[in-house]
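Every protein chain except one is present and positioned as in the full complex.
Presenting subunit A:
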Amino acid sequence: MSVKIALAGNPNCGKTTLFNALTGSNQFVGNWPGVTVEKKEGKLKGHKDVIIMDLPGIYSLSPYTLEEVVARNYLIGERPDAILNIVDGTNIERNLYLSTQLMELGIPVIMAVNMMDIVEKSGDKINIQKLSQKLGCEVVEISALKGTGIQKAAEKAVAIANKKSVALPVHKFATEVESVLEQIELKLGSDISEEQKRFFAIKLLEKDDKISAQMKSVPDVTEEIAQIEKEMDDDTESIITNERYVYISSIINECYSKNKKEKLTSSDKIDKIVTNRWLALPIFAAVMFVVYYVSVTTIGSWATDWVNDGVFGDGWSFFGISVPSIPSMLESGLIAVGCADWLQGLILDGIVAGVGAVLGFVPQMLVLFVFLAFLEACGYMARVAFIMDRIFRKFGLSGKSFIPMLIGSGCGVPGIMASRTIENDRDRKMTIMTTTFIPCSAKLPIVALIAGALFNGSWWVAPSAYFVGIAAIICSGIILKKTKMFAGEPAPFVMELPAYHMPTVGNILRSMWERGWSFIKKAGTIILLSTIFVWFTTYFGWVDGQFRMLDDMELNHSILAAIGNTISWLFIPLGWGDWKSAVAAITGLVAKENVVGTFGILFGFAEVEENGAEIWGTLAGSMTAVAAYSFLVFNLLCAPCFAAMGAIKREMNNAKWFWFAIGYQTLLAYVVALCVYQIGTLITTGAFGFGTVVAFGLVALFIYLLARPYKESNTLKINLNRVAGAKNM
């Protein structure tokens, strides 16, 4: 028979780090609160019958947030055999607030005081024995990051879980409160077990509707509530909160001694600079610039050039031994076995060219993932959310919206899903609509391709893609907030800033590998299938009324060219109205990497090998630099891939909102790309035409939408007829 142990604690107290250490799992660990939104299950290493449950970080068992509801429902409904309560030793007073509630559930609790290394370093002292005595549970010192004490904590939790015992809280509130709780406990039915009665009595006293909904019979406690509120001149929720803190203060006074020398911690010193009112934004911009510049233009670029020119190009040298490239090895093999030309074409010009084009960018992505993992794990990204809240708030968005965007820099799907934690419906919808503007990892190959092939690796192209995304979010926030649909104050954003710490190499490499592997896996599945479709539609078509395979000079007669030509006119004002670019943008809807994969097929790897020209040189010759930047902007901002669209549909849960979101993204992308091309062409070549006039008109409209006053949000309009109608129904 297996035993279940739940890991419970405040956000960012180290639960997931401990979970990974105990189970050998690879759950993502981030140094910001709210990394875990749903519970995760794993088996304790060396104990197949011990299940560890990683619950989302919560501050209390009150249903204020989605995470608190998820955690509470599990603890009440599933009733694990023991709770391993992780407490952040550097914030013990606040963490004990949840501990007092966990102890009321009747489930045995083992407390693990985490980050003891930091506590000791700061000179503070926690008397563990006294703490254990006062709380009525066993307490263990641990450092989840360094792995000290975790085995002891796990063993104690397993031992107590195996006993299958019940636990009763030792703490008592004021006499008046205890007397009322006793009265309520007597009113509770037999459906509530003895050990849970105190928890339910407290929740009923706090007027917790969600708990009432879970009970078979809800006793009437209005009299008890009225009695205690009158006696203590406060509402019951505040009375209970106060009682908890009185109890916690008594513990802190006896068990915790703070280092008398009040000095700034290293985190405080760093924060004085990186969250400074004037320096915060320039520092953030500089950090992101360096991240994208190094990833795409320098280190990442060298590695990608080696993959593209060596592994998928002319071959490479391994300690002086010449290794042929994958396409040439495959070609020799296919010729040797007597494979038909059309099948060679499918494999070399289709699969290898398409998938190879995408895989060529893996080194750049891995470098970017290392940087992002470091920034997330060290605690800087939590500061960015704080910095961005100040900016976002001015433009109608909450800082809470930044977390989905941060996650969206990896993949838009979880980014969109992370918007669930935003309680305000308007903010949530706006976040869903704008999250995919941040370039996800799948868009990075497009950025790298345009930067490398058309801008000769210019330093500013890759970082600018990130800032175009941020600008689109901010401008969308301003414009949409001024509409009736989104008018209103953004939700308040409260977030605890975790202490900075040096992330472990393992954590960073794990994060990099998970993201990178997901990308490689995608290249081997959906991208591979897409390349077969693109190759078939590129190399087959009608010539002189006859359907047959085409050679390289006849691609304008292909099925794909026919499809591309029907839509390419739409993109003429954007500067890339040829069918190849049009179909590349369309195939990007299946997966954004397909844009690069499609170009790989259409501009051909095989031909490049023959004439020895730069792989993407032919692409560079097909459009101007301004048109290429317009193409980049369009693909960054337009409707995301089908998977992300599916996530938008699920999260919006409304067909109209879904189409509005997709329509808005595509329209914005079109308008911005048009302005980039038309105005860019005017600046670079001096060409002025009807398109330029339209572009200036759109810029004027855009400025008006940004600058117009918040009329709607200041006016409350009530349709009295509708209200009257509703009342009469």
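Operating definition for what follows: contacts are C-beta pairs under 8 Å (C-beta built on N, C-alpha and C of every residue); 3 or more make two chains touch, one makes a residue touch a chain; residues count from 1.
The rule is short, and it goes like this: contacts and distances are computed from a predicted model.
Visitor: Using the UniProt record as the reference, specify the protein name of the hidden chain from among "Glucose-1-phosphate adenylyltransferase", "FeoB-associated Cys-rich membrane protein", "Amino acid ABC transporter ATP-binding protein" or "D-alanyl carrier protein".
Guide: Its record in UniProt gives the absent chain the protein name "FeoB-associated Cys-rich membrane protein".
Visitor: Write down which of A:532, A:563 or A:625 is the residue touching the left-out chain.
Guide: Missing-chain contact among the listed residues: A:532.
Visitor: Among A:213, A:321, A:337 or A:655, which residue is in contact with the omitted chain in the full complex?
Guide: Result: among the candidates, A:337 touches the missing chain.
Visitor: Just one of A:456, A:518, A:654 or A:685 touches the chain that is missing; which is it?
Guide: Checking the options A:456, A:518, A:654 or A:685, the one contacting the hidden chain is A:518.
Visitor: Among A:549, A:643, A:679 or A:699, single out the residue that touches the unshown chain.
Guide: Hidden-chain contact among the options goes to A:643.
Visitor: Could you tell me which of A:116, A:221, A:417 or A:652 touches the chain that is not displayed?
Guide: A:417
Visitor: Contact with the hidden chain only, please: which subunit A residues?
Guide: 27-28, 30, 35-38, 40, 56, 334, 337-340, 343, 346-347, 351, 372, 404, 407, 409-411, 413-415, 417-418, 420, 511, 514-515, 517-518, 521-522, 524-526, 528-529, 532, 591, 641-644
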